[in-house]
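For this depiction, one protein chain was excluded, whereas all remaining protein chains were kept in their positions.
We just call them A and B in the order they show up, numbering each chain from 1.
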C-alpha cells in the first residue's frame, strides 16, 4: 500500500483476521474492493467469481463466530450467491445474465477505486493551512465610508406614524380626579360664612352647594367638621351635638359678659 | 535557491497572524543560525519592494509599503441609517416646526435624549429657529435646507399632509 493511500485496512489475505476486522470496512463494497485489490491484478481483469467466493467465505466465517452483521452485508452476500449461481449454471442465458451483473459489479468497484485514488491525489497535495500557508495577517485597504446618511421620505413617514401611534398608546388611563373639599377650603368657607347664618343650624348648611356625589358630600362634611373643631378651639364658634349621630349644630361664639 | 534560513524566516513571518518574536524565530531555525544576519538579509530582500519587513512591538511583520497605501485604498460607501428615535424626532420636527423640545417629547410620548438631538444637528438636518415666548423661553427647532436636499424634497409642502397620513387619528 502506497503511503499516499488514505488510512484504511491493509490488503491482508482474507480469512479470520479479515472477519474480525469487518468493522474497519465502510460496507460490503469496501470489502469487495479490498479483496479485489488482493488479487493484485488490473481491476479490469479481476475474477468476479473468485471475488464472490472470497466474500461469501468471509461472511460465512463471520457468522460462524456469531458476529452480528448489518443487513447490507447479508443483502450483498445473498446477491453474490445469486450471481455465483448464474455464473456457474450450465444454462447460456443464465450465464449471460450473470456476466452482465458481474460487469455492473466490476464497474462499481472501478468507480469506487477511482474515487479512492482521487481522494488520495487530493490528500497528497499540499493543503492550505496544512502544508502551505497564506498571509497570516492580511491587510485590508477597504475603507468603509459611513458618513452619508441613508434617508428617504417613506422612512420619515414611518417614523412619524410610529411616534404618533406609540404616543397614543402611551396615554394611560387616569381616573377623573375627585374634587375633595379640603380642610383649608372648609376653614375659609366657615370663616366667611360665620354670622351670615342663624345660630345653631346644622353644620351641613355650611357645605358648598356644588358638591354632587354622596362621597364628595361626606368628605366635605368631614373636612368642614375638622375646620369647625379648629375654629371652636380658638373660640370663634361653638359646636353642639344633642344626640349620638345626631346633627352637629354650629353656634356663634359666646358674647363676653 | 535562496538561503534556507532566509526562506524559513520569510515563510514564518508571512504566515504568522501576529508579529514574530525572536524566540519563535529561534525555535524555527537551527541553533547555528545567526538570527541578526538572517533578519538583515530578509529586510534587504524586501527593501524597495511593494512589501516591507518592519519591526513592530514584539517582533517582525510584513506590511505593504506605506507609499502604496493610497493606491490600494478602496472606499466603500455604506450610508448609515438614522436610529429610530432620531428618525421619529426628525419627522416630528418636520411636521410640527417650529417646535420645542418638550413639545417633541409630548408628541413622541418619550423623552428626547441629547445624543439624538446632537446627531440630527451634526447631520445638519435640524437647526434652532428662535425661542418660544413662553416661560423659560425654550428653543424652537426646525428642519434645514439640507433636510430637504437629503430627502429629495423641493419644499416642506412636498410632504404628505398630516390629514392624509393620519386618516384615523389615534386617540380620537
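Quick note on the criterion: contacts are C-beta pairs under 8 Å (C-beta built on N, C-alpha and C of every residue); 3 or more make two chains touch, one makes a residue touch a chain.
None of the values given here were measured: they were computed from a predicted structure.
Asker: Which listed residue (B:28, B:54, B:121 or B:142) would be found touching the missing chain in the intact complex?
Answerer: Only one of B:28, B:54, B:121 or B:142 touches the chain omitted from view, namely B:28.
Asker: Touching the left-out chain: which of A:126, A:154, A:214 or A:234?
Answerer: Touching the chain that is not displayed is residue A:126.
Asker: Which listed residue (B:22, B:50 or B:83) would be found touching the missing chain in the intact complex?
Answerer: Result: among the candidates, B:50 touches the missing chain.
Asker: Which candidate, A:63, A:110 or A:166, sits in contact with the chain we can't see?
Answerer: A:110
Asker: What residues on chain B make contact with the chain left out of this view?
Answerer: Per the touch rule, chain B residues meeting the hidden chain are 1-2, 6-12, 14-16, 24, 27-28, 45, 48-51, 62, 64-65, 68, 71-72.
Asker: Touching residues of chain A against the unshown chain: what are they?
Answerer: 2-4, 6-8, 26-30, 43, 108, 110-136, 138-141
The rule is simple: only the chains that are shown with their structure count from here on.
Asker: Taking each chain's centre as the mean position of its Cα atoms, how many Å separate chain A from chain B?
Answerer: So the centroids are 32 Å from each other.
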